[in-house]
Structure formats: C-alpha cells, structure tokens
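For this view, one protein chain was removed and the others were kept in their places.
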Amino acid sequence: MRYFKKDIITPAQSSRWSHIWAGFIGDKLATLALAIFVFYCLVAIFAPLLAPYNINNPNFMDLENAEIAPFWISGDSRFLLGTDAQGRDMLSVILYGTRLSLTIGVCAVLIQTALGICIGLISGYLGGRTDNFLMRCADIQLSLSTMMVAIVFLAIFQAMFGMAMYQQLAMLMLILVIGLAEWPLFARTIRASVLAEKQKEYVDAARIMGISPKRIMFKHILPNTLTPVLVIFTVQISNAIVAEAALSFLGLGMPANDPSLGALISVGFSYMFSGSWWICVIPSVTLIILILVMNMLGDGLRDHLNPKTYKD
Amino acid sequence: MNLLSVSNLNVNFHLKGQDLAALIDVSFTLNRGERVAIVGESGAGKSVLGFSIVNLIDKPGYIKSGSIKLDNKEITKMTRPQLQEVRGKRIAMIFQDPMMTLNPVLTIGAQLVEAIRSHTRISFKDAKNIAIEKLHSVQIASPEKRFHQYPHELSGGMRQRVIIATVLLLNPDIIIADEPTTALDVTIQAEIIQLLLDICRNNSMALLLISHDLGVVSRIAERTIVMYAGRVVEEGPTLEIINDPQHPYTQGLLNALPQMALPGQRLNQIVGSMPPLNERPTGCAFHPRCPYATDQCRQQQPGFINSGVSTVACFMVEDMLTDTNSDYDEEID
Amino acid sequence: MFISVLDHLKITPKRLFPSTAVLFIVTLFCCQTASAVTLKMAFDADPVSLDPHEQLSEGTLQFSHMVFDPLVRWKQNGQIEPRLATHWQQITPTTTRFFLRKNVRFQTGNQFTAEDVAYTIRRLKRSADFRAMFDNISSVIVINKHTVDIRSSHTNPLLLNIMTYVFPMDKVFYQGRDQIVKFGNSFASKHASGTGPYIVKEREPGVRMVLTRNKDYWDTKSKGNVDKIILTPIKNDSTRLAALLSGDVDFISPVSPIDIERTKNSKGVQIMTLPTGRILLLHMNEKRRKEFRDVRVRRAINLAINQPLIVEKILKGYAVPAGQLSASKFLGHVKGLQPEHDVSKALELMKQAGYEKGFRISMMAPNNRYMNDDKVAQAIAAMLGRIHITVDLKTLPKAQYFQQYDERAADIMMLGWQSDTEDSNNLYEFIIACQDAESGLGAYNASEYCAPSINTDIKLANRETNPEKRARIMQRIEVKLHDDAAIVPLYWQYNIWAAKNNLHIDRIVNDQNHPFLGDLVIDEK
Partner (left out) sequence: MFVFLLRRLVQAFVVMIIISVISFAIQNKLGDPVLQHVSMTVAPAERAQIRQDLGLNDNLVVQYWRFAKKAIHGDLGTSYYYKEPVLDVIFKKLPATFELAFCAIVMVAFIAIPCGILAAIKPKNIISRLVVALSTMGISIPIFIVAIFLVYIFSIQLHLAPSFGRGQTTDVFGLWESGLFSKDGLRHLMLPSISLAFALMPIFVRLIRAEMIEVLQSDYIRFAWSKGLNTRRIYFIHALKNTMLPVITVGGIQAGTLVAYTILTESIFQWPGMGFLFMDAVSRVDTPLISAYLIVVGGIFVVTNTVVDLIYGLVNPTVKLANHGL
C-alpha cells in the first residue's frame, strides 16, 4: 500500500490524529480492545472502591472460608468469584492483582521507554562509535532474554537489600528489573526513526541555525518518532505483564500476601486439577484477556498509525 | 483500431468503511507506436491509472466500472493466467524508483531470465544470452559481469537501465513508464529519457509515460493527458497543450515550470494542494484552487468539449467557445 | 527396538539372514523382559551417591534399603524387626551382643560376617552425617564370625533405634578405597556392594536409577516379586502425579494433600497415608524481639493459631494438629496437651503484656520443603493479624531458607523435624536445647529459648534405660515447653504414597518413608 498511501491520506499534521482516531474507531476489534483496556484501567484505579472486601483488613483472610466455589456454583453470595485456599475473596484479590500487574507493567514500560528513547536518540544522533557500541550492547541485551536478565538482577537486588527488605521492595524491584531488561526494543526503533529523520531538511536547517544537539533531539526529532513508540509501548506493557507473571511463577515475583495476577496464578497452580479450579482459572483468564487486549490494541495502533517499528 | 482503449474507467478505494473514487470516468486510447504522457500533481490518480491498465491495483483499490481493452480484449475481465500473459509480454512497466524496483536478494541475471522463461519455453542458457544482449542494448558495459551481480552493486541509473532491459526482453507492445526519471540525477535523467525514446522509436512500441514533469513530457510524448483529482481534465497533442493550455489547471502547471516563466517574473505556483480522496469537493474538483471559479464550477462537473487545441473539461473554456470571442482569446495569451 | 529391526529388514533385504538372527535374539530378549515385573517409581529425590554413609537423607536411606540390608528395621507398627541381626541380648548395661544371620552373601559374592558389621560401624563413625548418632558407641568387638559386641560409652536406651542405620557394607570390597567424600567422587560413591534385594544396574544422577533383583537374596521368605526398579526423581508435585495418572510410573511419593481427592477418584490408583513423627513448628526468636521474651505474648501467639483449621483446610486433614513436639507414638508424648485456639483470650494476654495495639514482626518459611509449607505460613500470618501482630512473611526455596535459618534471619521461623531415632529426645536435642555449636545441641533452636532444666533432662533421658522413667523425664520437658509456650507446635505431617492398584504398597510403607521395596508384591495383570 505504500505506493498509494501518501496519495490518499493527507499529511496535514493537525487533522492527522483525528483521522487516525476516526479510522481506529472504525476498526471494531480495536475499539473493543480499547474499551476492555479502559475497563481494566478503571478497575485497576478504583480497585479499593470496587473490591467488596478490604484486603488489608486482618480479617480479610479467613481460613474458615477457604476454597468456596464461585457464587454460581456454591450459591454463597458473599463471594462472587469464590475464595482461594486461604479464604480470601477472589474478586477482591483479582481486582488488587490487576491493579498491581498493570502498575508494574506500565511503570516498567515507562522506564524502558525513557531508557530506550535516551539511548536511541544518542545512538542515532551521534552515530559512529557510540552508535556501534550502544547497538552492540542492545544486541547482547536482546539475546539474553528478559527472564535471564531478570533472574540475575533480582538475585543481585536480593543480595543488596536482604530478604526482609526485598519483600517490601518487591514491586519496585520488579518494575526496575523488567524496565531495565527490555530497553533495546525502544532504543532500536528510536534510533531507526532518528536516522530516517536526520536525513530530512528540517534537522539540517535547525543545525545550521545553531540549535544545540540536545534541543534538536528532544524538540525536533523526538516528536516525529512518537508513533512507533506508542505502538511498542502498548505491546510492551503486555510483555511486561507476562514477564512479571512468569517471574512470579518461578517464585521471583510478588510475595504471596501481596499478589499480582501472576503470583495468583502461581499460587493457584497446584489447585488447577484439584477440583478448586477457580483459584487458578479465574486469575488466568483475567490475565489472558488483559494481555490479549493489549496485543489487539497494539495491532490496531500499528494498522492505523502504520509506523516502521523494529520488529520483534 | 486502437491498440489500447480505456473507456469510462472508475477505480475506487475501499478505505475505513468509505468507498472513495480514485479514478472517475477516465477514457483515452493509445495507438501502436504512439507515445502518450499522463501528467498531473501527485494524488491526481496517474499512477493508479497506470497500474489499473495491467490490473495491478492493490487492495483496497478495485476497478469499479469501465473497460480497458487491449486489441479489443477486455483486460478487466481476464483471469489470472491471461493477465500473466499480458503483463510483461504485451504491456510492460517501468517504475519510479529503480532502487526499489529490483529485488535486492536476487541477482540481476535471475530477475532477467525469469521474465523470459515465464513467458517462453526456452533454456536457461538461451534466456541468458537474450538477457545479456538486451543489457548490451541498453548500453550497460560488461553485461556478463552485471548478470551475476546483485542490484545493490549497481548505481541508480544503471539499475533503471537494467529495468528497461527487463522490459525489452519480451518486446512488448506497450511500455507504461511511471515517473521513470524522478528518482535519478538530472544528468542521468536525460540519458534515460533518450534511451526510452530510442527504444520506442526503434521497436515501434507504444509508451504511456506517467509524469509530473512537463519538461520531460514535452521531449517524449506526442500526446498528453492532464489529470486532476482522478479525472482527465485536458487531452491533446503535447505541443499544442504546452503552447496553448486550455484548462486553468494545465495553465497553472505550465506556469510553475521555470523555463516557462518570463525573465524577471516570479514562478506562479498553483495555490493550495490536491485534495485527498476523502475530501474531494463537489462540482469541478479544481474549483477551490481555480482563479476563475464560478458558482457553476462549484456545483457541476463540466463535460468535455473540443476547444480546437485540445479536449478539455472546463466551464470557462466552454463559455468562451460558445461566445466565440476570439479577441478575448488573444487577451488571455 | 522391534520396529527398528523391522525397518532394518526392509532396507537391506540382502542381509536377511543375519537380520533374522538378530530378530530372533531380540525377540527372545523382549519375551524375557516382558515376563519380568518392573516397578517404575517416582519419588521427590534420589540418592546423592551410592555411598550409604555420604549423606543422611531420605533418598540415601531409601537407597540403602534397596541395595543394603540393615541389622534391624522398623515395622509399620513401630516394632523392631530383625534383619541381618537375627537376635540380640544385652550383656552389660553398656554392651549388647548381636547374633548375625548366616549364609548371607554380598552382591560381590563375599560372605557376610561380623567383620563387615564392625567395619561398617567404624566407617559410620567417620561419616560427618552419621557420626553424631554413633558417638556413644565406643567400640565394636568381633566375637566370632557371626557374633558381634557393641559397646557404648554410657547406657544407651536407643541402641536398637540406631542399629536401624547400620547397613553392613562389604568390607573386602570397600576396604582400602573407602574414603567418604562429600564433594567429589570416591570409589564408594560409584560402586556398591550390599546384601540387599536389588543391585544397581545404571545410574544417571537426577534422572534415573535402574536396579535389578538380587537373584541370591538371602530373604527367600520375602514375597517380593519385583525384578526391576526404575527410579526417577520428580521434584514437582503435579508432574509426579501426572506421571502416575498417565500411567508412566507405578508408584509415587509424596502426593500433595490438595491432589488426594482427585487421585482417589482416579481409576486404578490407590492412596496410602501414614501419620509420621515429623513435627512442624514455629520458633519465636527471643533474642531478636523483646516482645517474645514475655511468656504472655508467646502464649497469645499459641492461642491465636488454629492448628486444626490449618490441618483441615490446607492439608485437607492429612496431618495431626499438634500441641506438643512428640507424636503420640513417642515416649515423650503427653496425652493432655492439645492445641488450644482462643482469639479473645489471646487478645486479653496481649493487652496484659502491654501490646494491645500489636507490633510488626518478620517471618520466614520455606516454600518447597514441607507439604504446603508456604500456604501454612501464609495462613499463620493471617491468624496473627487477628491479634494485631502484623507479619512480613517471606517464603524461600529450601536452599536459601536454611541458610537464613542458620543466620536466624527472621523473628519467626518455621521448622519441620523428623526424629532420626524415632524418639522424642532427638527433637529436644536439636530444637529446644540451649545452643552449643560444638556438640550441635540446639542447632535448630531458632527461638533462642534456653531452659537449663531441659538440657539436664535431655542428658538424663539419653542414658535412662528404664522406659517408664525415661518417659517421665521426657514428658517433663514437654510440659515445661508447653507452660513456657516456648515454641508453637503446628502439626505432625503424614506420609502419602500413591500407586497403581496392583501394587501392594500397604504392606511395605512405613512412617519414615523408606518403603521396603524388596518385599513389594505386584499383581501381574
């Protein structure tokens, strides 16, 4: 389509976003994904208000209520989605878990973005040896998978802060680890965009006018690279959430008394075939839908923004 | 009989729930050995027209109605194998950017030989000989060496020559050249144009040149078709059109050319830009940019009339012809 | 195998004759193996070495019972059963004479004699892991070929219990190359010669071990009919269970209590459970927290924790709620000490102690050492929340947990303990005795609770041979512990096995989890 696109859609900047928006809304799947995502976000933000129980209340976890099936099976109206092995209300736990997972996902990706943008801009703009070195680092970082990096980082963090401290810092650690592990994707995309933008006249013009490189990068080049960043951002959030879930599954994630969705699945895993399937299945479904939605949203954005991203 | 005749061709794009017209009621003919140019700004639908002729429009574009006849055979109704026969063998295309037109991972030779062998049953060796001969004929030095090279090892001009050689392989009746020189250096442009011209003349091939460059057009084409916003607005012999453009848009295009401007006079760019597909105005699509626009232009689509110089779709010309005021004519000049 | 031979046939018809010969041999071989009874079992660990003295662990003991034979062994009912020792008698208060079975041969063919017993006990005294247990055995005297005297440095009420750990090794085979190497290879870690029912055929550490029946096994009365054992260690509970349910293995242990219901409902599979003496308890560190030095706080914690509920909900009833350390079959068990649960009383005690508003503590527990250990810990943390004690709980894999345990890294730590000697005193020595790095006393006393009277009683109980007097001493310790609320006993764990229905595992399992596989009978289908 490349051949015609420029003929069909005006590059007029002002109306561009409204065009994209219109197109996006026209895409039913993407709209649905967006709606569900917004729903998730609202749930995450208002979890304390929505949750039927306060999870911080010492009475919240009552072993007496352990493993009650969801409302539609047990008929127990106190617990809409049933309770887990510790007697916690599944609905409340899942609401808070979603909040945690999303927070970790979004914050981690924010770190990735910040890091990726800085490195990508520097690398693309300065070029030469710096570029070569940074991209090689990115290669190495990419080839060691997130999981490996995370395991090593988490071990180091545990060493630095000690076990008890780690417990309280777990969320921060996870954000940092996942944030630090996946910057290369952003860096590469930004770099590619910068290289493309650098060719264009306005950058030369800006340089001739004596504007500092930093200003050129942030004021002039960066805004033009935002489209691919937005797409990766969406997809990366889902990746970050999955990474957190996998780390929790390996026992490196959130502690059991402050569970993210991944930790919930991990804890519930042994109940999968024990009859109390809801302990594992409900958080799994919640997680899978969230990730699916993020991916669909990413696909939608990709279709409608049509950026060149570094593929992964 | 016309070699190629396009009549009332409508091509639409199905975009985001809207059905947008990219070509509206386009008709023209091409005779054997004739060289015709299609000019217009980008977005006018020239390229769409070029691709429609060999039925190569990508989704979401499609031919809505109209006919394209090659030797009286309807191309729009052809099956895939029939189209494959037409493409390359009867109608060949040259693209705008030679850097992008050759497959980067295949050797020049492979890309040449496959073109021959997909149409004629001959051995690889014979095909190779033909290919080398053609490379030679487009003035490529040491064609045997080039044959085994990859596109990235060649310069832009060289690649365009290779493409022309590819096109020549099967001796087609029509060459559609879509802005064949736009992406090249000025010096090479001239060479390539000359090459195209020579080839068409020597082999009596018809050429459909798609270009926005009236300078190039004036050197090659015998006849010119001017397009704006998916419609043909003026058609006639190139020389006449250049000397006496009828449609305000054609005038605007010509005024924008440096060599057309009088010394000391500023270049006259047409104000504004081509509207995108989804914002096509009513009436004559050119009216928002036309200095002579009237209410009639805003509401109605003008029909074609023969101005004597060319066939043109403009109410102003129509009015003038009905007035038959020759003095007024001269004033405009 | 069969198929590959057939393929071979197809490809090279010219070599039909030799191929047929091969086929014939293979067929013979197949038929033979088909008639053999093979037991495929998956336990959570495999022996770290073929040397029975290298590590004192469940895996090693399971292995020892297959390849070696003990002098005596525990029966399911808690009685001692003669094996290589046919009978024994106490000659003096510190000397016991053991009469050994005759006509027993090692797997190498060497005759089993009293020399082997003496050699084995001497070697045990060199082993870092077993040394402590055999400390008070001062000498082993060979009386004749089949009689041996074992002398202790002082009276030893548990001599027979200890003798269950003596698996006579082939002196002729091992001598001269018998060093015990923990972190490296040795002759003994690669080669084994015992008198046991099975011979090691093949071993890939961590993956599988193959044993075949010892054709010359002395115990001809044993009904055991298993000819071949393939042991695969599978750490993950669900993978292990899946292996049984899918029919890939015949016999597994342990089974997570969560899965028991489902396993019971599966066709062709049986579950076998036995209560054990393994106690799970919590240590409240009095050195780290001044709050814990107040007996009222400790009692409040004891009252806040609802052991029966934990057992019911998390362990699905497959444990016995504990109000003391000694399980009922141990001498030290005091009948009346039951776990108490009374939150309002606990709150009252907290108030009295001046902690009405509660306090914040750290707690650690392993997450892969005991059955559902992390879930139990989490439930406990919630229960303590009720009396306003906020718990920062960290659960760790056992590899890291016990390192932390050694450092006493948290205010409350969880511990599980199985008495090696099947006797209460072993619990007291390790869990609540005052700490002494040299003797190893109180090595796991993470409460830092130290009552000199208990130490004295432990010493007394170690020498007292009169069972009644001994029981009284140990019960005294138990009552003192209860009065001081020094620790929080939780429950005694069950051992749980699952097997296909045609395995008669009920006769061979015991509460120490080393099934006597030599006696296993499998009904052939």
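Just so it is clear, A, B and C label the chains in written order, and each chain counts residues from 1 on its own.
Note that a residue touches a chain if its C-beta (ideal position, glycine included) is under 8 Å from a C-beta of that chain, and two chains touch if they have at least 3 such contacts.
The structure presented is a predicted model; accordingly, all values stated were derived computationally and were not measured.
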**OP:** From the touch rule at the top of the page, work out which displayed chains the omitted chain touches.
**Re:** A, B, C
Original post:
Pick from C:150, C:166 or C:234: which residue touches the chain that isn't shown?
Top reply: C:234
Original post:
Where the complex has a chain not shown, which of A:193, A:238 or A:257 is the residue touching it?
Top reply: A:238
Original post:
Hey, which of A:31, A:103, A:130 or A:295 is the one touching the hidden chain?
Top reply: A:295
Subject >> Residue touching the undisplayed chain, where the options are A:50, A:118, A:211 or A:246 >> reply: A:246
Original post:
Which subunit C residues touch the hidden chain?
Top reply: 1, 3-4, 42, 48-49, 55-57, 128-133, 181-185, 189, 204-208, 232, 234-236, 238-239, 242-243, 245-248, 368, 397-403, 406, 417, 420, 430, 437-440, 443-444
**OP:** Could I get the residues of subunit B that touch the absent chain, sorted low to high?
**Re:** 51, 54, 56, 58, 80, 83-89, 92-93, 95-97, 100-107, 114-115, 118-119, 150, 152, 163, 166, 170
Original post:
List the subunit A residues touching the unshown chain?
Top reply: 1-3, 132-133, 136, 139-140, 142-148, 152, 155-156, 158-159, 238, 242, 245-246, 249-250, 265, 269, 272-273, 284, 287-288, 291-292, 295-296, 299, 311-312
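The rule we apply is simple: only the chains that are shown with their structure count from here on.
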**OP:** Using the touch rule from the top, point out the two chains with the most contacting C-beta pairs.
**Re:** A-C
Original post:
Of the chains present, which has its C-alpha mean closest to the combined C-alpha mean?
Top reply: A
**OP:** Could you put a whole-Å number on the gap between the CA centroids of subunit A and subunit C?
**Re:** 46
Original post:
Just how far, in Å, is the C-alpha centre of subunit C from the one of subunit B?
Top reply: 88
Original post:
Using CA atom averages as chain centres, what separation in Å is found between subunit A and subunit B?
Top reply: 48
**OP:** Could you tell me which residues belong to subunit B and also touch two or more other chains?
**Re:** none
Subject >> Complex interface listing, subunit C residues touching subunit A >> reply: 237-238, 256, 258-259, 261-262, 306, 309-310, 313-314, 362, 364, 367, 374-375, 378-379, 381-383, 385-386, 388, 392-397, 400, 404, 409-410
Subject >> Complex contacts: residues of subunit A adjacent to subunit C >> reply: 58-64, 66-67, 85-87, 163-164, 166-168, 251, 255-257, 267, 269-276
